[in-house]
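Below is a structure I'd like to ask you about.
Note that one protein chain is taken out, while the other chains of the complex remain in position.
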Amino acid sequence: MREEAKVLDLADQKMSDTEQTKFGDENLLEVKDLKTYFYTEDGVVPAVDGVSFSIKKGETLGIVGESGCGKSVTALSIMRLIQTPPGKIISGQILLNGEDLLKKTEKEMNDIRGNWISMVFQEPMTSLNPVYTVGDQIMEAILLHQNVKKIEARKRTLEMLKMVGIPSPESRINDYPHQMSGGMRQRVMIAIGLACQPKMLIADEPTTALDVTIQAQILDLMKRLKDELGTVIMVITHDLGVVAQMVDKVVVMYAGKVVESTKTAELFANPLHPYTVGLLGSIPKVNEDRKRLQTIEGVVPNLLELPVGCRFRPRCSKKMEICGQEGPHLVEVKPDHWVRCWCFAERARGETDEGK
Amino acid sequence: MSRKSSLLIVTLIVCIVLLGSYFALAAPRPKELSANQIPSGGSITYSDQRTPAGYDVHKIWDSHLDVIMQNVLECLVYEHPTTHEIVPGLATEWEISPDGKVYTFKLRKDVKFHDGTPFDAYAVKKTYDRYSDSRIASPSFMGLFGSNYLGTEVIDKYTVQIKFSAPFAPFIVNLGESFCGIISPATLDKYPEDIGSHISGTGPFMVKEVVPKDHITLVRNENYHGHAPAFYKHQGKAYLDSVTFKHITEESTRVAALQTGDLDIIRAPWMMVKDYEVAPGVYTVAVGNPGPPGRTDITCDRWPTDDQKVRQALLFYVNRDEMLKAPFYGGAIWAEDGPLTKGFWTRSEKAAAMYSYNLAKGDTLLIEAGWKKNKAGIWEKNGKQLEIVIITEATPPFLTASEILTGQFKRAGIVTKIRSADTQAAWAMARNGEGNLVPYADTATDPDSLFAAYHSSGIGISDMFTRITIPELDSLLEKGRMTTDRSEREKIYQRIQEIIMEQALTIPLYNSARIYAVKDRVRGINFNNRAGMLMYDAYISK
Partner (left out) sequence: MLVYIIKRFLAAILTVFVVSIVVFTMLHLLPGDPIDAIISQSGAQLTAAQIQEIRSNMGLDKPLPIQYINYIKKALHGDLGRSFWSNRPVFQEIIDQIPFTLELAVASLLIATVCGLTTGIIAALNHNRFLDNAAMFLAIMGVSMPNFWLGLILILVFCLNLGWFPIAQSVGLPALVLPAFSLGIRTASIISRMTRSGLLEVFGADYIRTARAKGVRTFGLVVKHALRNAFIPIITMLGLQFGELLAGSVVTETVFARRGMGQLVVSSIKDRDFPLAQGVILVVAIMYIGVNLIVDIFYSCIDPRIRYD
């Protein structure tokens, strides 16, 4: 009885945090000019090339882009899970509550991972260790960061299983991953991620590997947990439907750079960057009568052979001469709506110090 | 001077120098002490090169077991290794009936077995009853007693008779092998199946410890007195406290163990003779293997060696001295030129002198047989090249001998192919006559061993590889087996050897003498009539 109360207290605490920050304007996470390069035999790959964004407390951020645009690498950089070699975070700042994660030691990061920031990955089928029970793996997270006895950890685990919507948690806690379906495993992954009630949860393509019906369930779950626990969620996805359902703010990435960043509703209503326009345009609409899907011509550039100037130029329908000479900068075209495109730089010339 | 003869001369000079240097290289034996100076005490460890499958002398016909057991068991009579006379052992007198079928032995009265049982005629009978029992199925029994054994009878407490249905002349010499040694009847009663681990005899040493397939330790028999056979140098107790016989089959390991001091005596590989001169404290002794020499028997029912002239030509083409030069020959110490080794009783010098290295004589014979050398220098007849096949076990020295012969025959213009296989498989092929030449060697103490190799009854069944029936040879071999008069036997076997060489049934090659490497402190070793080491006179000199 007492334990339950304690848990509820914590939950209450979190809720009041959230309510507070709805009115506060603090950034939980600030990424400033992050550059993560990969040094391969064939050359240097600038996977993340000067990415900046921030997330406020209580917000949900979505990072959208095609495969290879650098969104996963950004997330892994925040968690400092980049394989070094061949990868290396060259420069930038990642401020979590004002503290720069890039300056932390590995030991300090181990304390932060799973505790302050958690990550949920894309492939639920392979992301759990096959030789340990599901319960063990959730308990491991708890025992690592919280000074509790095993019995207490087990109780918490059962609660987490309940919270993520797994039926009969008392028997499921002793199951092995291979005895569970994909959807269940992803719930377990989320349980692991949230077991220590982190401030932020990064979800890298959480529903991509699941069927549509399960997708919906998982997304609902995440929304509910966001509300209950007040966790800031950063969702990485290529699926604009997920974006529409879940996130407050969207960052669109292309070829290692942020090309557009704004609130969700604004993005869908007024997409500015030609890439975003193309993305939104390519979503098949139920009431449309088309024989062929609309696509963006061309392919994602090889990061080893980037074009001079704007990286999207080869595929852009609006390209201008300047696009082939110099890369555009990210400018705030409207309040809280940033775009990296020469089309709008001209329009905004008066508002920034930008040159040509 | 022609190229061939200058080559010949150079070869001969090199051989002489090498042979001479061989004798110079063999480390000299240290001096022996005189009898009254010999101290008592000490232990030695000896390793031979094969592991006997067991220690039951009736079941295992292994020369290594013979070496061990001659210290434990004694025989009725023995053949003296140098004089070849038959000398008393446990029997003081004996008589062979005129028809050669009954042997009567008068036994010593003052001997006890290691387990305390007194030695008498009953012990002899019991031993030979077991030995001849068909359930024991002893191969050595058939070989040493022959196939006409009737039985052993006790005439009185110290007189025993051994009866045959037909004479078997080698018997009296064979009795001296430890397989025919007398075993205590009490032990035979107690361990009828496995006497190997519990042998009790009358010899100067007794069995202390048996670890099958690893070692056997003998200790001095304190009650041994006054009846050691005449080829020993002293009477009474043995000098050594104990002798351990180990079986280290891997040559390098055996040699290393000698050098670390874990072994005192080993059967040594030939090539290491030089090393032992360098290694401090070790001397070597070479003892010739008696009987038929290392040789190549010729299969006479297979082309082209079915032609006597071809066989004789081969005998002229072989250069024994050159063979001895070859490295890794595996123990060939000196050349042999006759069907029985030098120094063997009944050896025929006439037969040995019939052939020697002579290319010209060989060529003449082949030409007489209708062969002609073709452009490549190979002998040809009717469009077919002169080609012979050698079947051999795949180990030295037989394999090495085959390879050397191939080279020598090629020089003479004959193509040679070698077929080598695992021991049993090779002999099986040779028995079936699947080749022309079969390198072989065995040791024997009686000329009757020629029977197994040359009597036609063995064709396809035993190790009789010549596969030819020569009636005169067959009847002489049969007669020699049955004639117990030694001087008459000698004449018979002389004629046998002449026929063998006339018909060119075999190419004698070498004597693969046994080399023993001995630590300096071990003295007094000598050898029996089958090149086995004797421990009774051995002592440790401080």
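Order of writing sets the chain letters: A and B. Residues in each chain are counted from 1.
Keep this in mind: contacts are C-beta pairs under 8 Å (C-beta built on N, C-alpha and C of every residue); 3 or more make two chains touch, one makes a residue touch a chain.
The model shown is predicted, which means the values in this text are computed figures rather than measured ones.
Residue-wise, the contact with the chain that is not shown comes from B:Gly291, picked out of B:Gly291, B:Pro304, B:Pro508 or B:Gly524.
Remark: the omitted chain is touched by one listed residue; of B:Thr443, B:Gln494 or B:Asn528 this is B:Thr443. For the chain missing from the display, the contacting residue among B:Phe451, B:Tyr493 or B:Phe527 is B:Phe451, taking the whole complex into account. From the options A:Ser91, A:Thr126 or A:Asn302, the residue with contact to the chain not on display is A:Thr126. Per the touch definition above, the residue from A:Leu144, A:Leu158, A:Val277 or A:Met320 contacting the chain not shown is A:Leu144. The chain not shown here is touched by just one of B:Asp99, B:Asp214 or B:Glu472, and that residue is B:Asp214. In the full complex, subunit A contacts the hidden chain through residues 79, 81, 107, 109-115, 118-119, 121, 123, 126-132, 140-141, 144-145, 176, 178, 189, 192. As for the chain not pictured, it touches subunit B at residues 47, 51, 53-56, 59-63, 134-135, 137-140, 142-143, 147, 193-194, 196-197, 211-214, 246-250, 252-254, 256-257, 259-260, 262-263, 291, 423-425, 427-429, 442-444, 448-449, 451-453, 455, 457-458, 461-463.
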